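This part shows subunit A:
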Amino acid sequence: MARGKLYFKHEDCKGCALCVEFCPQKILALDKENINPKGYNLIKVLEPERCIACAFCAIMCPDSVITVERVPA
Partner candidate 1 sequence: MKTIVYQKSKGLTDAQLSYCPGCTHGIVHKLVSEALVELDVLDKAVGIASVGCSVLSYNFFNCDMVQAAHGRACAVATGIKRARPEAIVFSYQGDGDLASIGIAETIHAANRGENLTVIFINNAIYGMTGGQMAPTTLLGQKTTTSPLGRDSKLHGLPIRIAEIFSEIPRAVFVERVSVHNPRAVRNAKKAILKAFRNQIEARGFSLVEVLSTCPVNWGMTPVEALRWVEQEMMAYYPVKTFRDGDADEKA
Partner candidate 2 sequence: MKKILMKGNEAIARAAILGGLDAFFGYPITPQNEIPEYLSKHLPKMGKVFVQAESETAAINMVYGAAAAGARTMTTSSSPGIALMQEGISYLCGSELPCVLVNVMRGGPGLGGIQPSQADYYQITRGGGNGDYRVLSFAPENLQETVDLMKEAFDIADFYRNPVMIAVDGLIGQMMETVDLHREKPKRELPDKDWAACGSGKKRLVNSLYLDPAELERHNFRLFEKYRMMEENEQRYELVKMEEAEFAIVAYGTMARIARSALELLEEAGVKTGLIKPISLWPFPKKAFSELPASLKGLLVAELSLGQMLDDVKIANEGRLPIAFFGRTGGMLPEPEEIAEAVLKMKAEASQ
């Protein structure tokens, strides 16, 4: 099973949570404690080790916030 690592350009995030909705592993969530300079809630990865590098989150992100790297298992 491929493994993935996510990088976020948080200052561009608008907290729209489309990534949260479409992550098949359900490991993304809005971080209620942290906001970016524009005042939007950031995204946090609940269980990074369960990311499968499918990039659904990045595909659905309107603002190109997420970079997805496939890492060896």
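Selection rule: all candidates are chains of the complex that A comes from, given by their letters.
One rule holds for everything that comes next: a contact is a pair of C-beta atoms (placed from the backbone, for glycine too) under 8 Å apart; a residue touches a chain by one contact, two chains touch by 3 or more; residues count from 1.
Please read these numbers as outputs of a predicted model, since none were measured by experiment.
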Of the listed candidates 1 or 2, the one touching subunit A in this complex: 1
In the complex with candidate 1, residue positions of subunit A that touch it: 4, 9, 11-12, 14-18, 21-22, 40, 53, 55-56, 58-64, 66-70
